[in-house]
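Not every chain is included here, but those present sit where they belong.
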Amino acid sequence: MSLWKYSNPSKFLTTSERILPWVWTLAAICLIGGLVWGFFFTPDDYRMGSTVKIFYLHVPAALMAINAWLMMLIASLIWLIRRHHVSALAARAAAPVGAAMTVIALVTGAIWGQPMWGTWWVWDPRLTSFLILFLFYLGYIALWSAIEDPDTAADLTSITCLVGSVFALLSRYAVNFWNQGLHQGASMSLDKEQNVANVFWFPAVTCIAGFVLLFVALVLYRTGTEIRARRMRALLARERAVA
Amino acid sequence: MMPDLGKYADTVLWSYVAAVVVLGAVVAMTFWRGRRVRAELAEVEARVAGKAGTNG
Amino acid sequence: MIALFLRDLKLAIRAGGGFGLGLAFFLIVTVLVPFSIGPQTDLLTRIAPGVLWLGALLACLLSLDRLLALDWEDGTLDLLATAPIPLEAVVTVKALSHWVVTGLPLVLAAPVLGVMLNLPLEGFVPLVLSLLLGTPALSVIGTFGAALTVGLKRGGLLLSLLVLPLYVPTLIFGAEAARRGAQGLEAGTPLLLVAGITAFAAGLLPLASAAVLRVNLR
Amino acid sequence: MTLTVTDLTVARAGMPVLEGVSFVVAPGQALVLRGPNGIGKTTLLRTLAGLQAPVAGRVDGAGEAVAYAGHADGIKATLTVAENLTFWARIFGTQGIGTALAAYALEPLADRISGELSAGQKRRLGLARMLVTGRLVWVMDEPTVSLDAGAVEMFASAIRAHLGQGGSAVIATHVALGLEGAALDVSPFRAVLPAPGSDAFDEAFL
């Protein structure tokens, strides 16, 4: 119950304002720390050579691309069920960030693919499903910006997010069925010893933490912006109505 | 200082550049819009409050 | 509901051939492919099942933006929403009549166009079957997209953007079935999967379509 | 079926436009809504018809009893007049379009394609649609737009007949309809917005 009080816009604004500096700082520390660690102080992989350093960008971005969508899905459900405005706006705020993460995963992957697979792009299932995810992000963002009335937009985009998630899962299986790809299997599983040596593992975890924190900071800040934009819209409408 | 990246130097550096550019763009756009909306809201709030004051 | 269905069919025929036009688009896309790819027979044979599926999908897609938009503009949707028919039924009927007007003719025309693209003989049955099982899903998903964008000016392209990723699973399984068929492989599994998607979409999506339509009518 | 509206607040695009509207329309009665452009008549009528939810207050006795006629007529340009009416009759589960055609003198036009009607003829067709719904509560938005004097008279008789059969009607208009019955000017109900800075921000960003 008590958690819901943060869904009150003004309460949310004051609270997020208070914690945001900390989140920004932590994000910067983890991100810069992890990337510097990974870039300067880790050895090359015996197979992949120095390209293993792309790992520190590619994997966290890929993880966040999926998690951002998951967060939007949860926020959409909260909006649909409990109609908390902040949660709808948080979903809206997260979408461009998630899209950017998807772009980073795609671009770093493509650049990585050139030396590893000899081509920028192959229609591998994982790559393909990321592309589809990117399309979902685009559609979602376009839908938000195409609708004037914020509540209508929130309703429609939430349902879109729901339906989209189901179909994104379906596509994931479809692509797997369609083509067995070149891409690495999941190596970040719990029995990490088996897959990734500690030298790569620790900076990678730092980078992942950095990406997560950066995402949180961005979403909190952007949600605040959306709340203000909405308040401004309401005030302007009201000013017009009084005039 | 600079680690030896071997024959993959281009690849690694470009992916870092690309990622930093995209992240930087998102952060910059976030702040840019955040600042602007904050300023506009302050202005509108001042105006509306002023009007409410004169109207009684 | 039957009245609505019959009216939609009548409108489709009346308006200068709703039947013919989806078909014509399908035909023309298929015809344009050799122009753009070049006329090598072996190449065309290899891509034929895929091109036919893609053409069918685009023909469906193109006809979506008027699926609900016309009824929206002239106020019919407002009136249907206050009529004694649940909106879920309305969108289901709309999807059904869209399929009859667009999807079904495509299924029937596909073999003819297959000949033009040198589809191997054993590929015809799987192609037609996969289209028959898959195109209803395209109509149902398309109706959801149309309901989502119905109030928007220039909704047409936004509609495509929203609907196309939703079409991906149907397309993959459908085209895979047709391709396997054309290569003489077993195509049962993808066909089953297509049928599954259609059943799933037809069962659940009308609820979502009705919900977004209600929001848009507000 | 008595239509009872209690302390209703209606909103357009998230902004309340009318507040505290209450009225009762008993069977056999018609209520004419008046008020300047943009005051919120259309919004109120859409709420009565159930197309949008009220922000506050209640609407009783509407629901499935309401037939709505908005600014647009819901006419298919490629169907004939008779086909359009028959379609709506079947949707509402009623039979026979004869009386509806007769009430608005549409018989000579029955086989015309609706797209080829003049503005006023189209409107008459839109009004005739109300007769085939079989619904008791008519909610109509500026019904006499584009109508000539004779057609306005047809409209008035149709309403009188409908009231005589125990129906009721809520009609928004700017012009004289030739109807007796109560009128309600909605101008006094214009929504007063809460002062900025008040706690209302918590609720809806205001």
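Structural remarks
For clarity, chains are labelled A, B, C and D in written order, and residue numbers in each chain start from 1.
By definition in this document, a contact is a pair of C-beta atoms (placed from the backbone, for glycine too) under 8 Å apart; a residue touches a chain by one contact, two chains touch by 3 or more.
It should be emphasised that the depicted structure is a prediction, and the values quoted were computed from it without experimental measurement.
Overall, the file's complete complex carries the labelled protein chains at copy numbers of A x1, B x1, C x2, D x2.
Here is the rule we use: only the chains that are shown with their structure count from here on.
Distance from the subunit C centre to the subunit D centre is 37 Å, each centre being the mean of its Cα atoms. Computed centre separation for the pair subunit B/subunit C is 42 angstrom, with centres defined by C-alpha atoms. Contacts with at least two other chains are made by residues 218 of subunit C. Residues of subunit D in contact with at least two other chains: 196.
For subunit C in complex with subunit D, the touching residues are 2-4, 7, 10-11, 14-15, 73-76, 78-85, 217-218. Of all residues in subunit A, only 35, 39-40, 44, 49-51, 53-54, 57-58, 61, 96-97, 100, 103-104, 107-108, 111-112, 114-115, 214, 218, 221-222, 224-225, 228-229, 231-232, 235-236, 238-239, 242 touch subunit B in the complex they form.
The residues of subunit D lying in touch with subunit C in their complex are 49-53, 64, 66-68, 70-79, 83, 87-88, 90-93, 129, 133.
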